[in-house]
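With one protein chain held back, the other chains of the complex are shown just where they sit.
After this line comes chain A, so read on.
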């Protein structure tokens, strides 16, 4: 049973703070993803949890006990590195059994646990090979095997998929998810890829510049982003965001055009207020080519020229210019469109987001 708690955690290099006193509670057996752009402090946070980085201030608790000054080996954790960090002078079997050998576990038990892990990860054929004789995906599995064998309370993953090619990444992603279901341990997963974070985790922590922007389930962070940053970061293609000014019942987009003020926000903004308007590509669609949600109550139609299209087979991304920005709309059951062709687009304003232009925080209460 190992919940992980971070209390006012700070990391300082000289006079520069890279992690600014973050608070986080990871529940026992929860899969949590730390996600954010590079330099946001997510890896540093993970390394502090692992004990590889000193803590400048604050407390880290694993299983309810503070571990601030414990060395990594005393924290009962396992870590999978981005580089895999397999010991090149050892075979797969030795790599996986290394921690047990160091822990002076009897050889018979080492063999049994290593074989167990190998079976889970389908590595039996490669047990006597060296890491240099394995492919990237196999190395990744060995790294996971090495982590499993320890039977730790907490698994830490530091961007474990970023060295794999796209196809393998999806495959290993599924394996990690399966692994979590099987071993039932707390997992903390660092990634810069929001798709990985969305698909794998119970909850997502979005970090930026050493602060936590939002903590929530994948659905929460997708549907109700707390800040403009989260809105732009989560989702692919990203949410369309455009600065706008409230003018009576309308939003005047920076760059000229205007849209009606979404009903939901009627009483939450005042005239003249500067806001950021956001709408996901799924919620802008060539009329008749959207998700068939019969309940859409706040749809607005505009006729706009197509600037470019990106056909993806089952759908087409249609780019249009509105305000000062290029907006992306998603066309389901696509039909061929020519650049320059003017089409009718439906804007589902019931799905719109408004953020304060000043603070970036959502105006939805």
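As a convention for this text, a contact is a pair of C-beta atoms (placed from the backbone, for glycine too) under 8 Å apart; a residue touches a chain by one contact, two chains touch by 3 or more; residues count from 1.
We adopt the following convention: contacts and distances are computed from a predicted model.
K.L.:
Can you pick, from "Maltose/maltodextrin transport system permease protein MalG", "Porin family protein", "Cytochrome c oxidase subunit I" or "GntR family transcriptional regulator", the UniProt name of the chain not shown?
P.N.:
Options "Maltose/maltodextrin transport system permease protein MalG", "Porin family protein", "Cytochrome c oxidase subunit I" or "GntR family transcriptional regulator" narrow down to "Maltose/maltodextrin transport system permease protein MalG" for the missing chain.
K.L.:
Of A:31, A:98 or A:189, which residue touches the hidden chain?
P.N.:
Within the whole complex, the residue contacting the unshown chain is A:98.
K.L.:
Determine which one of A:93, A:146, A:180 or A:353 touches the chain that has been left out.
P.N.:
Only one listed residue reaches the unshown chain, and that is A:146.
K.L.:
Return the single residue from A:133, A:236 or A:297 that touches the missing chain.
P.N.:
Of the listed residues, the one touching the omitted chain is A:133.
K.L.:
Please identify, in ascending order, the residues of chain A that touch the omitted chain?
P.N.:
Against the left-out chain, chain A lists 50-52, 71-73, 77-79, 81, 83-89, 98-99, 102-103, 130-137, 139-140, 146, 150, 163-164.
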